[in-house]
Structures are given as C-alpha cells and as structure tokens.
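Below you will find the structure I want to go over with you.
With one protein chain withheld, the remaining protein chains of the complex are depicted in position.
For reference, chains read A and B in written order, and residue numbers begin at 1 within each chain.
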Amino acid sequence: MANTVLENATAAPVAPEEPHVLRSGETLPWIVVLVALVALPLVFTGGSQISTLNYLGVMAIFALSYNLLLGQTGLLSLGHATFFGLGGFAATHAVLGFAEAGVNFPLPLIPLIGGVVAFVLGIFGGWLASGRGGMPFAMITLGLSELVYSASNLFPSLYGSEEGVSMDRMDLGSSFGMDYGANSHIYVIVADCLVISAVVLKYFTTTPLGLLTNAVRDNAERVEFLGFSARRVRMWAFAVAAGFAGVAGSLAALNVEIMTVNELGAATSTLVLLMTYIGGTRTFFGPVLGAVVIGLMRIWLSDITPAWMMYFGLLFIFVVMAVPGGLAEMLQGGRRLITSGLLRAQLRPLAGVALAGAVGFAGTVILVELGYRAGLDASLGPAIRILGLPLDTTRPLSWGLGLVLVAGGGWALRQQLDALATRRHALAQPHREAVQ
Amino acid sequence: MGIDVLSFSILNGILYGMLLFLLASGLTLIFSMMGVLNFAHASFFMVGAYFGYALSGRIGFFPALIVAPVLVGGIGALVERYGLRRVHKFGHIGELLFTFGVAFVIEEAIQMVWGRSPQNFEVPAALDFTAFTLFGTGYPAFRVFMLVVSLLIFGGLALLLTRTRVGLVVKASLTHPEMVSMLGHNVPLVFMAVFGVGSALAGIAGVIAGPLLVTQPSMAAAIGPILFVIVVVGGLGSLSGAFIASLLVGFIQTFAVAINTSVADVFGLFGIDTAPTFLGPLFTDIWSVNVAQIGPVVPYLLLVLILLFKPSGLIGKRA
Partner (left out) sequence: MTNAIEIEDLRKSFGPVEIIRGVNLELRRGERHALIGPNGAGKSTLFHLISGRLPATSGKIRLNGHEIQGKSPAEIAHAGLSRSFQITNIFPEMTVLENLRCAVLWKLGHRYSVLRPIRRLRDVNAECERLLVELGLQDRRAERADTLTYPEQRALELGLAVASGAGTLLLDEPMAGMSHTETAAALDLIKRVTEGKTLLMVEHDMGVIFEVADRISVLVYGEIIATGTPEEIRANPAVQEAYLGTATEEAA
C-alpha cells in the first residue's frame, strides 16, 4: 500500500516532529503562499488568466474553511456549498442594493457582508446539524443543503430564475484607488482575503475553542465529561467555517459578476470536499494545495479529455484508500525523505515504485479513454490516440494493452512496495540500536 | 380534489413509498450491521436501472429483473471486499468518504458507457396494458406489478427477519451491534453478504423503477438525499421507522404533485386577489408559490422539524 511509503519515510529517527496535526506545516508553506500570491499575477497577466487566479484563490479560501470542519473538527459536511452560495447571493444583493441606493460602499468590504450573513446562518444550521457527529452530521448537512437548494426556486426574487442574479461590480464606484473594472483589481481583493482568512483560521486553531474542536474530533464523548458541550463546539466550528465559505462565495460573485443556484448545489459541495481531501486535511495548507491542483485540473483537463470527472473520482478514491493525508502529506514525506539523508539508499526501490505506478497509471488512462470513446463519444469514431499510441475501441488488442498494463503495474507495485518496506526496515535498524 | 385524484394519489403514494422503502431497507440493514452509511446506495439503484435497461433489450425484462440485481449485488460485494474493508481502519469518516467516491465514480461510469441523455427504458409489452379502470381513468398494469414486487420483497424480508436464523442474527445486530461479532459468525463474510444483498435490493428497485422514473445519470443524485432524509426521519438503524418515513415521504411527494393550489388561491378564498406589494418582492414570491412547487422541499422541511423536535427520529433507538 502506498501509505506505507509515507509512514515509513519517518522511520529513521530524525528529530521528533511537532506532532500536532495542524502545526506540522511550519513556516515554509506560508512563505510559498505569499510569494505565489505576489508572483503569479506578474507572470500571468492576461485578463482571463487573472480571472483563473481569482477562481483558484476563491477555491483556496473555500477549501480552507471546509477543512476547519473536516480536518480540524472531524466533521464531514456534504452541504458546505450552501454557505458559499448564500454568501455569494448576499454579496450580490448587497452590491445591487448599495448601487440602487447610490451608496458608495467600498467593494473590498462586500465579502465581509457575505461572510457575516453566512456566519449567522451557519450558527442556525450548525445548531441543527451538530447534535451528533459522524454519519448523522453528514446526512443532516446533506439534507439541509438540499432544503435550501430545492427551496431556491420558490424565491425567484432572491435567487433569480434559471439564469441567476447578475450585477456590475463597478456600480459601487471606486475605492482604494481602484475602479474594479479589471480582473486584477479583483485579484487584489481575493489575495488579501486569502491571506486574512488563512491568518484568522490559523489563529482560530491556537485558541481554546480551536483546541476543543480537535478534542471533539478525537473523542467527543470525553469532551463532555470535561464539562464542555461537544454540540456547542461543533456548532461554532460550523458557523466559522460557514462564514469563511460566505467570504469565498462573495469573492466568486465579484469575480464573475453572476450568482446562480448551482453555486449552492451538491456539485459545489462535492467539489470542495474533493479539493480539501485530495489536498490533505491533516496539514493547514493542504486544502489550498488541493484547491489549486484540482482547480487547474478542472480547467485544463476538461479541455483534453471527456473523462476528467472520472479521473477526479478515481484520484479521490486512491487518496482515501492509500494516502489519507493527501498531496500535502506526500510532499512532506518527500521532504523528510530528502532531509533524512536516506534517499540514496532507497533510490532503487523508490524508482521501482514510481515505474510500476506509472505503468499502472498508463493502463488506467488507456482503459478510461477507450471506455469514453466506445461509449459517450462513440460518434467520434473508434480510432483514438492515447498517450501517443494509436488505439482503436473495436480492436481487442487495445483493450488488452490497457488491462495488461493495469494488472502488471498493480502486481509490480505491490512487489516494489514490499521491497521498499524491507529496505527501510533494514535502514532503520542500526539507527535504533545506536539510539539505545 | 376529487375522489378520483385522491384514490390515484393514494395508490401512487403507496407505490412510491414502497419503492423508497426497498432502497431504505437495504441502506438501514447495511448501516445497522456494519455501521457504514453507504453513500453509493442510490448509485447501485441507478446501476440496477441501467443494467435492467441493457439486459431487457437482450434477454427480456423478466430475466433481467433477476439477472440485473444479481450483478449489482456482485458489484456491491466486490466493493465491500476490495474497497470498504480496506478503508475500515480509517474509521467511519474514511468509510463514508470511500462510498462517496464510489458514488461519484459510478455516476461517471454510467455516463461513460451510456452517455448523458436519458435512456428509453420501456415498460415491457407483457405489462403494457390497463390493469383496472377507476372513475373513468385507467391504472397501468406496470404500476400494479411494481407494487406487487415491492410488497413481495417486503413480505420476504419480514419473513426472513422473523422466521429464520439469518434473520435472528440480523435482528440481533440491529439492537446490539457489538454482540454479533461475539456469536462466532464469520463477520467479514457476513458483512460482504449484507452489503451485497443490500445492493441487490437497490438493484431490484432500479430495474422496476427504471421504466417509470427516467433512467438517466442524475437519477441517483435525485433520490439519494431523499433516502438519507428517510433514514434520519425514521430513526437511524430502525427498519420500522424507515418504513413509516418511506410511506410518509411517498405520500407527501405524490400528493404535492396532485394538488394544484397556490398560496394566492388560499388568499383568494378570503377575497384577497393581488399580492400586497408593500411587503416586498420576497412576499410576492411566496404569493405565487403553489403546492406542486413545495413538493420537493417538504421532505427536507420534515427533516428539519424532526431534528428540532425529535432528534432521534420517529422510532429512534440510538440517540
């Protein structure tokens, strides 16, 4: 299993890591995020590129807020998009309202309105959903989310009809020396909000309430015996998470100047779950990584293959089964491996793992692409070029190749992982003796 | 509402309720025995419908009614054996996430094979006639058939649970989940079987519902949340609660479609014909809402009400 790769990377007795799950990120990720926020708009200057950056920033905030529930409090919400969407609609109506009233309200403060509205609604929703954690919580958040979604077509004046509610972000006039016509002006708001949200959410983890959210995740029952109400802890975590989701939704509204009910539907909730979990729930910035990677994949992958959603699903299942710490933990494992000085000794089995994994991956891609060409896209004809290979959905050989690669890669991967584990065991042994 | 609409609504309500219970019972069994809330349950329902559609084109509807659920049950068992069992060590959240991922992939796989548009899953010719006529309106035989199949399975399950040794073990696990592993049963095998049978039940529901509901890739996402409402409203892990809640939701949804009254009509009875605009646009929205529109909302409202007033569900054993 691939998770052993990561766990065993620490087998060597390096200095004891800070064990707290949300503290292991240290300062490097903060520096990376800050540098990226400054550098990216200098590299990608086109209007649509900036809009993409805005989208990624919005998703990063959204995923960070989601991880307050999933990673920190151990709550799986299936309706987080409700607050993203409600925040967005609140922001949209705020812009429309201020514009109509002729108030020159500074646009960068609009996300605050969306955030506060979502926070207040989050207190109520959190109170309803937080009686129990685990599965009941997941089901109830799904139900509440469906309630809001299905009720939305009863209120066309609030949610608009099918085409949604649009607004013009320039209607509020200029402030802070920007007129908000250009996407780069919105980028300034998004980047600032991202930094502020990250700082506030990080601060939250260091407070007594933040500590209690971890305690509720670990052992909600014991929290009660210590005098605290697990429900109240969950409720506040839910409300704070909802508030930041509202900020993200407001920013999304400012970026594209339109809100539709899809933003508060199940697909958006699923997206934030995938982003957060694939990025990594055990590290503070894991969700940001996930938002960026999945966000970019969504944009690029959907251009090259009809199967992009399938790849998301498979990647998600792979992460759930094999790398529960997500991409962030993979990166950390890699970094630890390099700094441990044991990389060279493990190079051979590591290369074997990589090679076997690549073969299995190639086989998966071939099968999935053939599948889509044979089914959904059959009208495009049976001939298809996959990974540079001329394949054909009508030829058994094409399918056979995919199957052989998947089976062979899977078998080899298992062998190579065993070899790696043995090697690491051997490497760790003399060190242990030296310590004792 | 006339007596004709009323009687048809009652029939359809029972029909839809029984269909929901077919699904909810499998979900409840899996949840009670394994502690796993299977997010992919509605997806297995959808796979059942698609398999039923594909197979009835080749081997006919009635053989498909047997074969498709068996295949779906097999897929369910494989998912348990090679997926769920491996993520068990990551706890309930891990299991929940895994079944969520499976649901996601199944929805994509369905689209990969059959495309995004609805399939033309027709009522089999043998059942394509009018069973009886009531108040001048015919009732299709296929619906009667659906009702009979649901009732048969319901009866079979009831017999299985009350009269057999297997049923005893299952019932014991409903009330004392921790006890079953102590009874010396091969727990992994029991789990695989329960998951397989639960999925197969969903598969049957899919085959018989396919021609009536539309067989399309979104059918799982449409019915899944309703199932969770039923399970929570009925009380987690309670079969009888799930039964009551299924019928309740079935009636609510069919009656909402049948009643064509809007808020404005109600006010119209009191001689108020136009929306009082001074109360703002939101009120005008409510003014024009009619019952059919509220239909999809009601189950979720029911969920909120239950959470407010009886959080353990109608028949809740595990608070």
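One rule holds in what follows: a contact is a pair of C-beta atoms (placed from the backbone, for glycine too) under 8 Å apart; a residue touches a chain by one contact, two chains touch by 3 or more.
Bear in mind that the values here come from a model prediction, so they are computed numbers and not experimental data.
Here the chain not displayed is in touch, across the complete complex, with A. Shown as candidates are A:Glu100, A:Glu162 or A:Glu221; the residue that touches the absent chain is A:Glu221.
Here the missing chain is touched by one residue of A:Val120, A:Ile196 or A:Leu209, and it is A:Leu209.
Considering the complete assembly, chain A touches the hidden chain via residues 16, 18-21, 203-204, 206-212, 214-215, 217-219, 221-229, 232-233, 236.
The definition used in the following text is that only the chains that are shown with their structure count from here on.
Put simply, the C-alpha centre of chain A and that of chain B have 30 angstrom between them. Within the complex formed with chain B, the residues of chain A that make contact are 70, 74, 76, 78, 128-129, 131, 134-136, 138-140, 142-144, 146-147, 150-151, 153-158, 266, 270, 273, 277, 307, 309-310, 312-314, 316-317, 320-321, 324, 368, 371-372, 375-376. Residues 31, 37, 83, 86-87, 90, 92-94, 96-98, 100-102, 104-105, 108-109, 111-116, 221, 225, 228-229, 231-232, 236, 281-282, 284-286, 289, 293-294, 296-297, 300-301, 303-304, 307-308, 311 of chain B are the ones that touch chain A when the two sit in their complex.
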